[in-house]
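Heads up, this is only part of the complex; the chains shown haven't been moved.
Naming follows writing order (A and B), and every chain is counted from residue 1.
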Amino acid sequence: MKAKIGILGASGYTGYELIRLLALHPGVELAYLSAGSSAGQKLGEVFPDLVADAEMRLVPLSEALPIPVDFVFSCLPHHESMEVVPKFLSKDGVKAVDLSADYRMKDPKDYEKWYGKAHSSPDLLKEAVYGLPELNREAIRRARLVANPGCYPTSVLLGLAPLLKEGWAADAPILADSKSGLSGAGRTPSLKTHLVEAEGSVAPYSIGRAHRHLGEMEQEMKKLGGKGCRLIFSPHLIPMSRGILSTLYVKTKKPVGKTELQDLYEKAYAGEPFVRILKNGKPPETKAVKYSNRCDIGLTPLEEDALILITSAIDNLVKGASGQAIQNMNLMLGYKETLGLPFQGCAN
Amino acid sequence: MKAKIGILGASGYTGYELIRLLALHPGVELAYLSAGSSAGQKLGEVFPDLVADAEMRLVPLSEALPIPVDFVFSCLPHHESMEVVPKFLSKDGVKAVDLSADYRMKDPKDYEKWYGKAHSSPDLLKEAVYGLPELNREAIRRARLVANPGCYPTSVLLGLAPLLKEGWAADAPILADSKSGLSGAGRTPSLKTHLVEAEGSVAPYSIGRAHRHLGEMEQEMKKLGGKGCRLIFSPHLIPMSRGILSTLYVKTKKPVGKTELQDLYEKAYAGEPFVRILKNGKPPETKAVKYSNRCDIGLTPLEEDALILITSAIDNLVKGASGQAIQNMNLMLGYKETLGLPFQGCAN
């Protein structure tokens, strides 16, 4: 029997990507799609390429609530999501993945610091599991509520995890210089996503210690590394639709050689279906993971400087959002982890 | 002494382009820039690349009105422009170019048909001169108010004019299949200009007999051709910032050969500084006119079919809007027609 799925906030890019991917998933069927201002429209009007359920009408949240489902994805904005997710979870047996930032921080004070508002369901915050399957698989399987990681954190944490776990990083700030496509800025039109403004331009923003994802990344880095990891984070907007490339600079306690580093990463991700460690110092390109749930990682140790450069590429809407959300759902519903998920991308 | 210039509605793309080009014009100085919601901001905040007058503050229309000027450019939207332009023209000696559609139609009924509202200053409508200098130079020189042509009409009319004037077109609808960059859709963010929506897609819109520029084009075609010219017009949005390429299909009374056609066009535009007739059947590309006030025209006669294909390329913001407006201003103020205007573009 197929699991009945509800998607909240279906008219943005993460909603789009969920619907597109779930249409190819054999274990689910859509029960409803909720939306705000797009409620009342048919799916095919909101997204003209989505043909599988083109006639399905988006409903307001209030109409969605009573419809029985097995699983809910929340693509609502932060602040909104924490008001709504508890209502769905209060029903018997319902599980959820929240794609907003609302359940990512473990400490309500950290949430308030980075998101500017007191958390309204701190108990659920405590219960929620951080949904990076490669680092946290067993807890996700047992979870009722999974906080889907941010797009930048996914690319940064997968790139850093083996080094941090092994304790090789020196006691110095780690630098993450990230380059992101514009779908990361959301579907609501704004000047910065206007093609005429964005085409042909690279634009840094919130660099240093200012971006909200910093709190989430440092929280998870600490879990991995056991002590006071500190991150300097520089995101840049790139004139393309999809993709994040993070270039990571990690000072190590002692010099690390090529073979040693390659071995560490290959072992750490051995058997992982959605991580590929590139060989021979080849760096990844975002096009090779476009439309794929894969993270490609390249390794460039600078032995003489006791410095390691790691380059990590994901599709921000797939492994960085909706693909990972489905990977989490698969684990939570007892499906095969890779079910319905694209491993191969489409570069050209 | 430099002419004092006011620009109304300065925060959109035609305003931007006027400011950018006038900064290099030796005969003018900016008296004010007016704007709606951007009023109060500095120019450098609204357009971070405009350094010449970066500290100048945009003012609301009401503050602009009393400031003395010699010349006004209105970049206001249609409907708004006709409410405002008369106030500026009522002052002694002030002249204006209106870049909106408000003064382009000669017949108030045509205005109402295509723009859905009765015209509020029909006397000025009668007085206004249609500002395509290559077809209308002497009237522009004497004008107090010039209606700057639309971007599509500029590319279509310059492509058709010699054929129509010569009376070669058969009594059959002319087809214009136009491809436009996204700056033509304006600077106000919308879903269709969102890079993620627009990148990698060609999108026809308002094709056939639906687009507002049809009225303007047929009006001017009639002036040129003397009788009932009819146009089928198919605009398409193209994933690029600037440029219009119009592919024109004209049935002729009798077959026309290569040399004959080439001669017609070269003679028609001999001495024109901003029109270039390409040779040997080479079609134009929009990149060759990017940032230039030039129109490039290519000729492909199909003698066997008594059909002529004309391809015409302009930069929609320069020859299709602000560059042409300055060309008109030069004529109206008695400057050299080419003063301050770029002939060469920047393709790469």
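Basically, contacts are C-beta pairs under 8 Å (C-beta built on N, C-alpha and C of every residue); 3 or more make two chains touch, one makes a residue touch a chain.
Quick caveat, the model's predicted, so the values are computed rather than measured.
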* Shown here are 2 copies; how many are in the complete complex? -> 4
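Quick note on the criterion: only the chains that are shown with their structure count from here on.
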* Structure fact -> When centres are defined as mean Cα positions, the distance from subunit A to subunit B in whole Å is 46
* Structure fact -> subunit A residues touching subunit B in their complex are 13, 181-183, 187, 189-191, 193-196, 198-200, 239-242
